[in-house]
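Below are the structure tokens for one structure; questions will follow.
For this depiction, one protein chain was excluded, whereas all remaining protein chains were kept in their positions.
Moving on to chain A:
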Amino acid sequence: MAAIAGLGLTEVGKVYGRTSFELAAEAVALAAGDAGLTLADVDGLLINPAFSQPALDLTLARRLGLRDLRVLSSLTAYGASAGVMVAQAAQAVDAGAADVVACVFADTPRSGTSSGAEAYQAFSLQARGVRSAETAAGLTSTTHRYALAADRYMSTYGVTHDELGAVAVSQRRWAEMNPVAAMRTPLSLEEYHASRWVVEPLHLLDCCLVSNGGAAVIVTSAERARDLRQPPVHVRGWGQAHPAPPLRAGGSFGLTTGAKASGRAALAMAGLGLDDVQLREIYDCYTYTVLVTLEDYGFCGPGEAGALAASGALGPGGALPTNTGGGQLSSFYLWGMTPLHEAVVQVRGQAGERQVGAHDTAMVSGNGGILEHHSTLVLTSETAA
């Protein structure tokens, strides 16, 4: 079995004047150092490029001086990429294809004059074909599409804005205790409601942050990880699902996602059940995404996650600690590295003030595209391994 032995996170947020390549290089070096390794020990590199230019590519290896790699690939499953990278790294390690695999993401969508949202509109604005007709009609960003998904979900199940807001409020309470979180001032439900519409039914505070920064993890064998500097975080199960539900009659658009199949697969591989999961680090590009993912994983029934959030269960002291660093909504947005980073910190027991008491097993989700691509990791501590 493989384990995550190193974790690297650069400065994140309004970080200007550095390219994705520089941030990725620093993240990989930090992750190796965190594990007690050097870059010379790295013999595998998986790279997840984002949208802002220049986007990461395979030249990262050469420019970082990684000259004798046995595994090297650039891959994307969009927001599901982090989980996919870790799963592929674990498989490479298990197969003996590489011993120390670094998985890295870095992005610089923000500039001094742009909040970064534009970088994420490129997909819509540069489209051709059917998508360009949708853009011309007014769907100029990913948020427009998620707004339609959220509307279908909310109208089908009667989910309220108080319930979506409860996710934002709950995660802010966690972020207040996270020194690397961008948003650490307390948030009330009233402030949530007062935040402007981005695309109704999504308020500004339903949407994730946009951040510059880089993050990396080091995956190696469990045996080797035990001899390294940090407590091993075992990669005990993983799953992917890419349901690509056709947009047509009977379609599940907005109501269910690939989290259902990927979560089931990851838990089955781990030989664990939902009751064993002590931490949920859920991809939260929007508050709504958290709710539908919790339902797909089975932590509650369809349409019930809003009430769960409103009950306080997801927040500090709640029965189902979720997005314990504040998530993409309140800490930072580095695609799937955000939930993965927090899971590693928590499972190690290094989360300081926000450390969850029972932290041996974490479920980590990734969500890419418009609910099209999903990855799940089940991570465990040495105690639970």
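Here, contacts are C-beta pairs under 8 Å (C-beta built on N, C-alpha and C of every residue); 3 or more make two chains touch, one makes a residue touch a chain; residues count from 1.
Convention: contacts and distances are computed from a predicted model.
Hidden from the displayed complex is a chain whose UniProt protein name, among "ABC transporter domain-containing protein", "Zn-ribbon domain-containing OB-fold protein", "NADH-quinone oxidoreductase subunit J" or "ATP-binding cassette domain-containing protein", is "Zn-ribbon domain-containing OB-fold protein". The chain not shown here is touched by just one of A:Thr59, A:Ser132 or A:Ser188, and that residue is A:Ser132. In the complete complex, the residue from A:Pro49, A:Gly79 or A:Pro201 that touches the missing chain is A:Pro201. Touching the missing chain, out of A:Gly239, A:Gly254 or A:Pro339, is residue A:Gly254. Residues of chain A that touch the chain left out of the display are 124-140, 144-145, 147-152, 155, 197-202, 246-249, 251, 253-254.
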